[in-house]
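Could you have a look at this structure, given as structure tokens, before my questions?
Complex shown without one protein chain; remaining protein chains in place.
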């Protein structure tokens, strides 16, 4: 059944090679049977659902091409990731013109993997932010009894009204709240700052008790500490935590490849340190990285490289927690 | 009713200004009542339907911004266009995530204007090539008894299968042939060349007797002559001629802002001269310009300027024919 | 009379729209009569006076186009700016080839608005740094009895000799000191660093007792604190404070659109925090932002966005001080 | 006296080197005494007088840097230019903020060189098109009794009204006609095409009997033939011919570094062949190349290289005529 | 043995796919045994030997990536290339720091393939122009008794002195002449023009009777005709013809990705038509394409696409000659 959804990414596996010194040698394709990976990865290459023109659909492929430049050894933490097994399920196959159908497939893919590998962290590489609503719905389909909380690193609330736009990239949190999938006070947003959320959206967020931690306040204690505080709170209230990293949370100076990034945003240093903390938390079962548009990136691929680095920080945190 | 579809473009009318020296002073908004323009223009800002990522949805707006740089006097033909009245109906309002709904609105808009102004040439600024199928269907809706022929300036046949892709930008001609709206031998394609149509598509075109005039053959007599020959043939067979200019017909060296443009393509000189001829033909009642993506254009906006120039050549031809 | 100077900016007002969620809906054109705005804005689109080639004359227009991307709600401070009324007087009309005439018009415009709205902060969007000398002279014309102090955020001293260059962009502070408009010890420069002021200029500054606060020293206590200290000192010595923000004070990595920006400069975070403090000060009656050249900006308009953000921080500070 | 005007260009002479294989080894600085060059060159680095922002002031320097890439042997004509002596007088020193003063200096420099070397062709490297009016006035100052004709290769008429703009770059031909320096029917413009001259300007040109040869008509016989025809006519009517090459005559696809270049323009092939013809004519005593803005050029310096090539074609024509 | 030299290119074979609609589906890897391809291709990814910095070493890989965009059906000639078998031997493995060693490997690879497949045309994708000397030497090694002639499409003579530079990219023709591998009057250069060969090099060429056909002269009869004339002459004098296409022969406006391309160069139309003629000639046994640097290409990969198109024209010509 899953054959219907997944398509093999362009990069070629290096199964015959025993070395796992670089990421492309280390990550292995997900096998249907007998596989027991420590972590699973898949791509959701959809950005037709973006309000503005976006090439974020190209990110999963660029992500997998540029990871050749990354070694599996983390020097800061002195840890060798090659012993931690990551399996790549490929990309969910998208329909060319039917966005709802594409959304359904992402939901089904997330449900399928969440059910089949209930204990493994699932990493989703977007795509625009609309995929988060699909993924969380899929996870809820597979785990209807469990409460899901969301930690959102984002410059925006993403609570625009789907009645106006359909399930576009500005709406995922509202879709989940209005749909009863997640409760507002189980959503923590860290990264809000400046002038990028119109007042009716802030009003909606306040009404639904979304936990808004502005970047200014997070910086007072340190962003990684604020992230840990949010995870502490969430851990008491929910069964599973889904982390969504909208790359537009980053400062525009460090994220040219995210069209919605803004001045005054999070630094990559703050994001990287936070992701180690997030990775260490067992309750974090899902993470996505969205809205990175490689067609807008700088000539040296600064943002795509930052995206791979960010994901590896999450992996490092998890590997540290597992003592691998 | 049409309020539902059209939205005012961003540029501001200069109604109070009596001078019509430049295009932005000359083109006037279409009024609902009592207006009798010589030509009508509207935008179809849709490119979510494009197979590859496209910003062609931004073209209608860029088209209207850059026309400030164009005077209404054509020096080559020594003709003053300011006496020829062009009305701008604005852009068809697009749905953010429902592509079929957006297609329906373009079809309805084309039907509406085609019915209300039956004698006026209608110019459509795309958007990707999927809009051509919508527009032709709309015109057929308004004129069910008349035979429509198509002159297509294009590097590609655009006969990919909608069963695979939905009504995406590679499929419009096939949509119209399979839907019985237009007959294959009433489609003339001038601009085909090189290695950009896979053999099954060529087979389809041959089976349906699409009239393929390769660029190599067109150049033997001169592209404008080949265009005139095609228009002569069409004039004998159909009631109305729809011209669709896929800007990817241009050579890649002169059209950086059309991602699908290729080496070996038509020169702007050939296109400009051809459009004068096309404009002169009374039977040509509709024309669209598609697939120009301003986000890919050169820093000096070479391709957007070429797009405005191309449209003005069509207007010049028509004005010459009318003795204006 | 002022008609002679001001020309309407290209962007269109949204008077009919009652919502003020985004900046372009909120800022209103300055009316001649019966208007009582909380703050006034005008553009000084001149950069022919720049020593090196500069497109800073295009900034006022780009500033007004990109502010559509900014909401009127400031999340960090939880404040709604839409209740604070900002009026835009448009741009001062520049002469094409007579720079002295253009300078005179800026001076007259500043005098006119300073006289007509004595209690309202006046924001000037440059243009190159030569406009600062014009504006301060205009303010002095309107308020001959009052002492003016200057807080300058700048990498450079801008005390080059007008005898060599005429009133070019490297000379405004020297023009004002030599002209007796402002005293040297009432000029505080924060942002000086590195190797960007030749020794004779430093000698001039020392002779005239310009208060030089290097970035290194400012950082020891925090740039916003250093700014507050300078404002404290100035408040005791002068009646009115004019703040001039040369955007080249920013680090080159965060300000690609300012050709004179340098390594080792101020971060946007430091600038943004400082501008909240500056905005809070009632004594600050005038502020300009100069030397931002949109033609050099990154493809994602990083610097222009930073310019709008910076201005909004000033507005936020003032709105906070007024309890709006 | 001339010291006041000329400043040494940045490039360094290779006087010690006896080889003249490349242009930078071949062109020699103009000496005050005892020099008898075959041709003289100087730069007029002014573009503050341009209506839109322009970096054409940087062209003389870039021109002299990139000529290192050009050999002194012309293969097409099998001619060795190294025996033809070209002297470089340097750049006219410009005032930073006083445009009229800069214009006066260009006029004086042209008068000085025209008087001192009456038999030598004078090449002027702009700068924007305003410098043409200065240069022609200077030549008239030095040769008050002689009639001057102009061959203009340009997309524009350049007859905008100095009463509105001052002596800006859109006005030089009108300055000369209104000033009685040149008569309208002694001005031949080849290169006009499309939609780039508003009707009042065309009316002015017709009234003053400017000889307008559209590109469409020139191409019917071949641009170099049309150029020769114009030179034949001029030769009968005037004593000296001044050729002004506004690089915006070139098609936008081949001249990205000329902001005012347009679609439908002259090809470089047509320009290069024409310049050989122009060079061959003894009556052509002056030539300028204007409006090339190196800051807008492509990364491979396509337009600056085209500018050097164009100038060398003129030199080749002259060397052929002299049998050198 | 050849294992030592060849390394598999990055692109993946589609052996399982029976369709050959696009180039990446059609070209197959060269197998060691039992293979009988109609044509062989290999890459020589070396550009450390270039005098100026060059990324031409990256071209073979980019060439193979972008060919996915090309169908195997040629519309101009109405011919289906999928029946013509092309085998890809991969890239010759280069040494990182020993250029002479890399050159030896290219020579050995050319000798090996030339010997093993004596009847098959061999296509070499460079790399800089130094590889031509290696390849021709290798072919001579394998066929010591046969006379080799060269048709060179190039802006330059490439006869700089290896005594000064070593075997760099400006020297290949001189290496072959001085080494007695090829005689000067068996070298035809078509494409020379303008100011890009210093006089001592022209003197050398004349002394050695290199057949110089300037672009100006070639255009008088048409470049493809001039090419045919050269091939006719060569056919009478030599046994085997090696064609070397230095992509810098193209006009700079159509070849931004070739740093040494110049104004006044060959158009892509002239090159494409010529390559059909070259392909038709059975005596042409070898062809290389050199000096295309993908790191300098335009954002839409104009030049790399032109390179693939050029190669396919050669294939088309050969397929036409074989009646495939």
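All chains are identified by letter, namely A, B, C, D and E, in their written order; residue positions are counted from 1 within each chain.
Assume a contact is a pair of C-beta atoms (placed from the backbone, for glycine too) under 8 Å apart; a residue touches a chain by one contact, two chains touch by 3 or more.
Source: prediction; values computed, not measured.
Student: Touching the left-out chain: which of C:48, C:281, C:296 or C:318?
Tutor: Candidates C:48, C:281, C:296 or C:318; residue touching the omitted chain: C:296.
Student: Which listed residue (A:61, A:143, A:233 or A:298) would be found touching the missing chain in the intact complex?
Tutor: A:298
Student: Touching the absent chain in the whole complex: find that residue among E:27, E:151, E:168 or E:182.
Tutor: E:168
Student: Hey, which chain E residues sit against the chain that's not shown?
Tutor: Touching the missing chain: residues 47-49, 51, 53-55, 57-58, 95-100, 130, 164-168, 295.
Student: Please give every residue of chain C in contact with the chain that is not shown.
Tutor: Its contact residues with the unshown chain are 192-200, 202, 212, 214-216, 251-253, 256, 259, 261-264, 296.
Student: Footprint of the hidden chain on chain A, which residues?
Tutor: Given the touch definition above, chain A has residues 21-23, 69-76, 80, 82, 253-254, 268-269, 272, 298-300, 302, 305-306, 309, 312 touching the missing chain.
Here is the rule we use: only the chains that are shown with their structure count from here on.
Student: If we define chain centres by averaging CA atoms, which chain lands farthest from chain E? Would you check?
Tutor: C
Student: Between chain D and chain B, is it the same set of residue numbers doing the touching on each side, over half shared, or a different set?
Tutor: Shared-number fraction below one half, so different.
Student: Name the chain pair with more contacting C-beta pairs, choosing from C-D and B-E.
Tutor: Most C-beta pairs in contact, of the two: B-E.
Student: Equivalent interface to A-B, which of A-C, D-E or C-D, with over half of contact pairs matching by residue number?
Tutor: Selected pair, repeating A-B: C-D.
Student: Provide the list of chain B residues touching at least two other chains, using ranges where the numbers run on.
Tutor: Correct list: 253.
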